[in-house]
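Down below is the structure, laid out as structure tokens.
For this depiction, one protein chain was excluded, whereas all remaining protein chains were kept in their positions.
Let's turn to chain A:
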Amino acid sequence: MQQQNNNKPLPQLHNTHVKLLAFDLLTLTPPSSPDHPFTRKSIPITRAETLGTITLRDHKPGKFLRFAIDDGTGCIPCILWLNHLTSPHLARRRSPQDLCLLSDAAARSFSNVKIGAVGRVRGRVTGFKGCVQITVTDVVVERDPNAEVLHWIECVNLARNCYNL
């Protein structure tokens, strides 16, 4: 485990879907180069989970769906790629079977993105035009009216006790 200056061990969050509130996620420190991850207090953050109300939706058929998740502390831009079966870039790197599975998963997530719904979004933390965004892996609709409140409490608790605030 990495050490901080005060000898407190830094948590290892690589490949963990870190639950962060939008205001926190949107202020992650940008990487020094595109190959490196965003960081929060020197801790690399590669994946994130957010939960909030879907407030914007911009669909480019066969290419991508952009949407925004508003959790009450900020709006997180999200991008769901829909080009698994047409991208030459992906065709060179993944098997046809993998791409079919990814395409099916993206289609399921796509159907869950509706304005006004509350979505739980997981994905990779990436940058777009100098801002943080989530490149979406999956979207699940939350129907429990208390889900957002529980997410806020969980994020505060994790930030205080686990993510080294």
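Here is the rule we go by: a residue touches a chain if its C-beta (ideal position, glycine included) is under 8 Å from a C-beta of that chain, and two chains touch if they have at least 3 such contacts; residues count from 1.
The rule is short, and it goes like this: contacts and distances are computed from a predicted model.
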| item | value |
| --- | --- |
| Among "CST complex subunit TEN1", "Superoxide dismutase", "Rad1-domain-containing protein" or "CDC20/Fizzy WD40 domain-containing protein", UniProt-listed name of the chain not shown | "CST complex subunit TEN1" |
| Option touching the unshown chain, where A:A22, A:V121 or A:V136 are the choices | A:A22 |
| Contact footprint on chain A, counting only the chain that is left out | 21-24, 53, 55-56, 58, 66, 68, 70-75, 77, 115-118, 128-129, 131, 133, 144-146, 149, 152-153, 156, 159-160, 165 |
